[in-house]
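Got a structure for you, written out below as structure tokens; questions coming shortly.
Here the complex is missing a single protein chain, while all its other protein chains stay put.
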Amino acid sequence: MEISKEHLLWMYEKMKMSRLFEERMQAAYMEGKQPVFNIGSGPVPGEMHLSNGQEPAAVGICVHLKKEDTVTAPHRPHHHAIAKNVDLNKMTAEIFGKKTGLGKGKGGHMHLFDPEVKFSCGGIVAAGIPHAVGAALAAKKKGKDWVAVSFIGEGAANAGAFHESLNLASLWHLPLIVVIEDNSWGISVPKSESTCVPSNDVRAAAYGIKGYLVKDNDPFEMYKVSKEAVERARKGGGPSIIEIETYRFLGHFQGDPELYRDKEEVPSLLKKDPINRVMNFMIEKNLSSKIDFEKIDARIAAEINNAYQFAMESELPHPEEALEDVFV
Amino acid sequence: MEISKEHLLWMYEKMKMSRLFEERMQAAYMEGKQPVFNIGSGPVPGEMHLSNGQEPAAVGICVHLKKEDTVTAPHRPHHHAIAKNVDLNKMTAEIFGKKTGLGKGKGGHMHLFDPEVKFSCGGIVAAGIPHAVGAALAAKKKGKDWVAVSFIGEGAANAGAFHESLNLASLWHLPLIVVIEDNSWGISVPKSESTCVPSNDVRAAAYGIKGYLVKDNDPFEMYKVSKEAVERARKGGGPSIIEIETYRFLGHFQGDPELYRDKEEVPSLLKKDPINRVMNFMIEKNLSSKIDFEKIDARIAAEINNAYQFAMESELPHPEEALEDVFV
Amino acid sequence: METLTKTKKLTGSKAMTLAIEQEMERDDKIFIMGEDVGTYGGIFGSSTGLKEKFGSDRVMDTPISETAFIGAAIGAAAEGFRPIVELMFVDFHGVVMDQIYNHMAKITYMSGGNVKLPIVLTTAVGGGYSDAAQHSQTLYASFGHLPGLKVVAPTYPFDIKGLMAAAIRDDNPVVFMFHKTLQGLGWMDQIPASFGPVPEEEYTLPLNKAKVVQEGSDITIVGVQMMTVAAVKAAEILDGSAISAEIIDLISVKPIDKETIINSVKKTGRLLIVDEDYMSYGITAEVAAIVASEGFAALKAPICRLANPDVPIPYSRVLEQYVLPNSHKIAEAAKKVIYS
Partner (left out) sequence: METLTKTKKLTGSKAMTLAIEQEMERDDKIFIMGEDVGTYGGIFGSSTGLKEKFGSDRVMDTPISETAFIGAAIGAAAEGFRPIVELMFVDFHGVVMDQIYNHMAKITYMSGGNVKLPIVLTTAVGGGYSDAAQHSQTLYASFGHLPGLKVVAPTYPFDIKGLMAAAIRDDNPVVFMFHKTLQGLGWMDQIPASFGPVPEEEYTLPLNKAKVVQEGSDITIVGVQMMTVAAVKAAEILDGSAISAEIIDLISVKPIDKETIINSVKKTGRLLIVDEDYMSYGITAEVAAIVASEGFAALKAPICRLANPDVPIPYSRVLEQYVLPNSHKIAEAAKKVIYS
């Protein structure tokens, strides 16, 4: 399949934006946590799950999505949010706990809600899948060709919510796509010790639907199978499962000592950086030049800088605002 | 496969016992509920789920089980209990709410526990599967060849517990067999409106295990595939799924107006009574005679009569005993 | 309320379905999902006749997948629908509590008020008919404890209708607990309280108000659903002993209408709370604590609590009746409060 230059560039940009956003976040998170790490300290406290390396999963499918399509993401949500065009300023501000954040500082990094672009995420493994089923049901009820994509980790494919949701979505022929990011790990537990099948695409058989397996974090293949799955869903062809073998460059959360994984693993993964892969492909195919990419990178860096600036300069909420917004 | 006369007779007897037990139960349940039905009245109050027609599922596998093997059953548990040799007197007494019952009258028809033969059941759909996983894990830990069988309805195969349990059991190579009794209905909801695949044996693929489908409530086929599944489990070959198409002769519970099902359905099912099927087979094959069966039936009827006698004559618990047994 | 003249005598079930029907006619964003809510009409009559009227697109039977379909109600609500979703028995909440309390209840807050979830979660509660430990609970407090949910448990048909309409119109998740015995179903105990006058017209009642169902001067008895009914009966017994009981029907489990309760205790000086739920951390605890902290000065005697004594609900009738409060136990308890 040919991927248009426009789409390739879009994927590159979103991947790069996610990566730069997270590199900056990594630093911001460590502020106030040195020399002694304390999870509750600094401008960005609490848990922090970064997605460096997993970008292809997000961009390969979101490139096919519209604003009206729904995305639900798990505890590791930044790459999805960025690929779904979540407001970067408000998202950053939320993670800094500011009043200008998506949730006025109430949600935080694991609970980002941007109804403008129909994005949400949450901290409970697999819990976002039913929400996507509901969005898909709403699309069907409205007679729209909108789809719902639910991103989960490979660990989440063993949770009951996965099964119930896929059965329901298949039964009702809903436009749901579950993307399983297999980064080999559920915190410290390797996939081989959590999932009884080598890859979760085979579980599609349990729901009479189509399952895809994307190997080796391939952004192009992810693009391809996602296109097929999204198109089928839009046409009323029902749900799909896409599993992508991806890479977790960092710890489960920041501060994770990672004693459970081989010291060789990350360096070898880093060699296969998917962002470079797209860039190199485009340069090889003469679709863009090094210079083009430098310009793009600079623009993205500026955008991210703005977002962080906005977040840092924004006001903290007033303490008493904690009592507001329980109900609308 | 040849089935020994002994096994055929065992299956017949247990099926007949279950049937006669339930016919008597049906009458006992209606006592005090006529002319006006009131679920809380009579010697046997509360919900009552009978299994008439579903006997092959229970006997076809339990014939291969030992005392040390575990069985967990759902809200419709009498045929399983009888096939697992649960103490008939105590079980009947329990259902009559008597002090001599399995649970001293605290459990009731949906909560029968006979640790002597490792039988339990419960009122929450699919909740017994994890308990069977635990029993299977215990067997493995002890180095025994014991297996655990969990009976569920086809409706339960769409609950999260089903998925989590099978993944875990397959991952840990546990001797678990999940028997799905597809009686076409989950209360009023037909299978076609609850399960997205025609039969649940295909779901075995999601766990890399073996799945079997027994058609048309066939006790002989149930015997055969169960033998294979149980033997494999005993040898450390891991879990299996067996789905059997079975018949629900009665309502979901007693008192169910059954407005949702075709008036023709039950009469046509009744023609295919599995108990007669076994009996006729044995008579045809000259393994037993009509007279033999009459004798057997009389013996069973007497046994059941004893159990009901025991139950009815037993004392009710003292009210204050309600406060005992929360803890051991 | 005064202007609503045309009333009918309806059961709790009919009052509930009438409210849903009127709302569904008014607003096509409302739909119903749950196990056996379609052709069966709800095991406890919560949707009788609605599938016939509105079709299977708006009254949807579901698989036994509470996490998926109650979670789907959240996703659909975020998209502008107003789902009514049924958890058949409240006893099953444990398979889906995460969706209810971590998501349905918190998303509005976590989104800073940017996502609204107008969902009514209906669920049947209550025992007394020997359905044993997994089918007889009320679990009022299990829902009342957790923030982000409005929780109502109305008793009488009039309140059932008005509160259901209000619950549907509310833009927040409302847990609507209906008591099986108060549905007035043909196959359960027939009690007068399950049958009462209900205006045909549409009306709503506040979700957060308790109601003084009977005035009195010697003791305040707070109950909810079947315990309100039992308290009213107990008041008759007490009448014979010249004790005048004021009966409050809690209706709203969360938030609790402190004002109505405290005002009553200011008048009577004595408080007895009755609950079909478990004692510890239940309604008797919360109401007692409210009064002991905010209405303390009015108390002339120790507060008295009557509830299930922290045991699973036993099957055998004699055992179940022993653990459930009833009018006689209430009358006894009230006398003790007054005379000791």
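Chains: A, B and C, in written order; residue numbering restarts at 1 for each.
The working rule: contacts are C-beta pairs under 8 Å (C-beta built on N, C-alpha and C of every residue); 3 or more make two chains touch, one makes a residue touch a chain.
What you see is a predicted model, and the numbers here were worked out from it, not measured in a lab.
**Student:** Can you work out which residue in B:S18, B:N38 or B:N167 touches the chain that's missing from view?
**Tutor:** B:N167
**Student:** With the full complex in mind, choose from C:V59, C:I160, C:A193 or C:V311 the residue touching the hidden chain.
**Tutor:** C:V311
**Student:** For the chain that's not shown, point to the residue among C:A19, C:M60 or C:A105 touching it.
**Tutor:** Of all options in C:A19, C:M60 or C:A105, contact with the hidden chain holds for C:A105.
**Student:** One chain isn't shown here. Among C:A245, C:I303 or C:A334, which residue touches it?
**Tutor:** Answering carefully, the residue with contact to the hidden chain is C:I303.
**Student:** Considering the whole complex rather than only what is displayed, give the residues of chain A touching the chain that is not shown.
**Tutor:** Residues touching the hidden chain, for chain A, are 37-40, 45-47, 94, 97-98, 103, 105-111, 122-127, 155-156, 158-161, 186-189, 193-195, 255, 259-260, 316-323, 326.
**Student:** What residue numbers in chain C mark contact with the hidden partner chain?
**Tutor:** These residues touch the chain not displayed: 67, 91-102, 105-106, 109-110, 132-134, 141-142, 144-148, 254-256, 277-278, 280-286, 288-289, 291-294, 296-297, 299, 301-305, 308, 310-312, 314-315.
**Student:** Touching the hidden chain in the full complex, which residues of chain B are there? Just list them.
**Tutor:** So the residues of chain B touching the unseen chain are 70, 72, 101-108, 111, 113, 115, 120, 122, 124, 127, 129-139, 141-142, 148, 160-161, 164-165, 167-168, 171, 324-328.
One rule holds in what follows: only the chains that are shown with their structure count from here on.
**Student:** Measuring between Cα centroids, what's the chain most distant from chain A?
**Tutor:** Result for max centroid distance from chain A is chain B.
**Student:** From the C-alpha centre of chain A to that of chain B, how far is it in Å?
**Tutor:** 45
**Student:** Which integer distance in Å separates the CA centroid of chain A from that of chain C?
**Tutor:** Distance between chain centres: 41 Å.
**Student:** Give, as an integer number of Å, the spacing between the C-alpha centres of chain C and chain B.
**Tutor:** Here the centre of chain C sits 35 Å away from the centre of chain B.
**Student:** Give me the residue numbers in chain B that touch at least two other chains, ranges are fine.
**Tutor:** Answer for chain B, listing residues that touch two or more other chains: 158-161, 193-195.
**Student:** Residue numbers in chain C touching 2 or more other chains?
**Tutor:** 62-63, 65, 67
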